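First up is the structure itself, then whatever we jot down about it.
Missing here: one protein chain of the complex. Every other protein chain is in place.
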Amino acid sequence: MDKTVATLAEAVAGIKDGAVVMIGGFGGSGAPVELIHALIDRFLATGHPGGLTVVNNNAGNGHVGLAALIEHGMVGKLICSFPRSADPVVFTETYLAGKIKLDLVPQGTLAERIRAGGAGIPAFYTPTGFGTDLAKGKPVEVFDGRPYVQERWLKADVALIKAEVGDRLGNLTYRMAARNFNPLMCMAAAHTIVQVSRIVPPGGIDPEQVITPGIFVQTVVQVPHPAQEEDLNRAKAVYPEINP
Amino acid sequence: MDKTVATLAEAVAGIKDGAVVMIGGFGGSGAPVELIHALIDRFLATGHPGGLTVVNNNAGNGHVGLAALIEHGMVGKLICSFPRSADPVVFTETYLAGKIKLDLVPQGTLAERIRAGGAGIPAFYTPTGFGTDLAKGKPVEVFDGRPYVQERWLKADVALIKAEVGDRLGNLTYRMAARNFNPLMCMAAAHTIVQVSRIVPPGGIDPEQVITPGIFVQTVVQVPHPAQEEDLNRAKAVYPEINP
Amino acid sequence: MTTKLTTAQMAWRAAQDIDDGAYVNFGIGLPEMVARFQPPGREAIFHTENGILGFGKAPEPGEEDWDLINAGKKAVTLKPGTAFFHHADSFAMVRGGHLDVAILGAYEVAESGDLANWSTGPKGVPAVGGAMDLVHGARQVAVITDHVTRDGKAKLLTRCTLPLTGVACVTRIYTNLAVIDIADGHFVLREKLPSLSLDDLQAITGATLHLTGPVGVLIAPEL
Partner (left out) sequence: MTTKLTTAQMAWRAAQDIDDGAYVNFGIGLPEMVARFQPPGREAIFHTENGILGFGKAPEPGEEDWDLINAGKKAVTLKPGTAFFHHADSFAMVRGGHLDVAILGAYEVAESGDLANWSTGPKGVPAVGGAMDLVHGARQVAVITDHVTRDGKAKLLTRCTLPLTGVACVTRIYTNLAVIDIADGHFVLREKLPSLSLDDLQAITGATLHLTGPVGVLIAPEL
């Protein structure tokens, strides 16, 4: 069993038009910038995939990563909790022009819905959002005298994940708070594609320290020195660069 | 902030009659034998606590640990998935004599109910148990054409936990498959009491490798060379020993 | 007189259907034996409910570490690539559809796919473990069982008589006489011992065996 592939292009080759794509990260931390850019490269070369539904905590920052994915018109709908950032111009303009749909979900509910998708829990109850506009139309049930909102699982066709160390079986570790949504999205996608800074042989990760066991991962590609979205934005990067 | 206490007796001193007590472990692996025995010592000295409701995957093995707790008549009700073992005589006789109530829960549902208790999810739906005797009387809802059973969270007054390394903030690691229910029960109890093989200063556990963050832990006590229940049973141990 | 498959041969036969790279959970008892017969060149990854993925074979006697056990409380070993996780993550793997195959024992299986494998009735101490979880979620739920009870009664039935473990969950049955799929509420015979006539097999099967094509020959090496 070997889940590694040699190139980013190969890693993202199977993503179809209209796919639901979970993208890890919280802001730039844990965002799989190189996988996203490989997907943009494919779109620029082939016109596919388009019409994606993206699940991410945010909506991109500047003109790289998720923001660039949106800027290229590849995203038809975004499911997120906080579509604001230091430089939110791409999402804001696309949204206000009516060119992208937004499904706003409270952050903890978003995380739990993704975990539920991965754990085979079709629905659960949460106090979050009760009595607010974001719970409108959702079933409410009272447990022990307190009202709770029913929320549904969230699954994806594909997850794009940034991890730190991986092996050919798909076992993963993360780097500090870049962990965030990544391990949950690994669980909730039918096909989880991971960029890691370093591939090690099986056993190279202490079994106690595996954060995502390989069962949740389908494809691993090595990206030795991944860009930090924050650094790209401070350098005013645009993807793809016009003058590379 | 210092959650460590010096003695096992001090660690278990606050557990009240009738408390709901989650006890970690899967069979003997991860079972907090010394904490349980300290609780038995207290009962033998003071007559308290009694009438406990215990949540554990099993029902004890031989005459030590959970089996000894039951043998001393301290447990009024057991919530578990598999009340059998190599030597189940204590639970079997107590149960068949009508002296202990049994609430049988499928193992994955038990784990998820405990996690839900810790995560503030009062109820969730699972396919497990649908159409079986163990789901009788429970609400059923159909999602995407498939029927699911509604299950409620499980919380406890106290959790007795076995971990490997801990610090004064309550951060924990576990040892191999002794992890099992322990991290979940840490989350679901109002007061989580942990025996660790080794206490280290804060920072002594790599922040990437903390399995249970200290927020889920209230009391930590060091037990340097904890007994393995399986070894005690192979030595035909009985607690407390009649001829020590 | 038909020579039935031994338990080892049944386990061998079930092992032939496990693909390279498959994630597999084996129920306690006979199903655990399937792990021993993994065909050369294939690397399946074994899951155990108590929080290990990718464990190895049993240790030598005296080498056991009782924190490294499987769901049957038997000692196992580490392999390069093993991962530990807690019980909720473990059953997320089960319930969430991440296992390719679960292979379980059975008291009874119905042609609907209903399985009874946890309780023989109201007497004694009931125990369920992870069986009810395993029957939901794994992409394929296979059963490995003698074709009939020790008393010669059919275990493959139109309807289970014992308390159910799960409804419409079993997809394939390996017995000591035959390999049978469950499709659209029917038993579909895939393979049988060559020495056994279809009529004789049907006579000890409690529901109709359907044929959707040629019936293969069930053979296994001496083990």
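Here the chain labels run A, B and C in written order, and each chain numbers its own residues starting at 1.
By definition in this document, a residue touches a chain if its C-beta (ideal position, glycine included) is under 8 Å from a C-beta of that chain, and two chains touch if they have at least 3 such contacts.
These figures come from a predicted structure and were not determined experimentally.
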| item | value |
| --- | --- |
| Among the chains presented, those that the missing one touches | A, B |
| Candidate in contact with the missing chain, chosen from A:27, A:65 or A:120 | A:27 |
| Residue of A:3, A:42, A:115 or A:155 touching the missing chain in the full complex | A:115 |
| Sites on chain A contacted by the missing partner chain, in the whole complex | 26-30, 57, 81-86, 88, 91-92, 95-96, 102, 104-109, 111-112, 114-115, 126-134, 174-184, 211, 228-231 |
| Residue ranges of chain B at the interface with the undisplayed chain | 1, 115, 117-121, 167, 169, 171, 187, 201-203, 207-208, 210, 213-216 |
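Assume only the chains that are shown with their structure count from here on.
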| item | value |
| --- | --- |
| Approximate Å spacing (C-alpha centroids) for the pair chain B, chain C | 30 |
| Where chain A and chain C are represented by their mean Cα positions, the distance between them in whole Å | 36 |
| In chain B, residues with contacts to at least two other chains | 112, 126-127, 174, 176 |
| Residues of chain C touching at least two other chains | 84-85, 88, 91, 94-95, 136-137 |
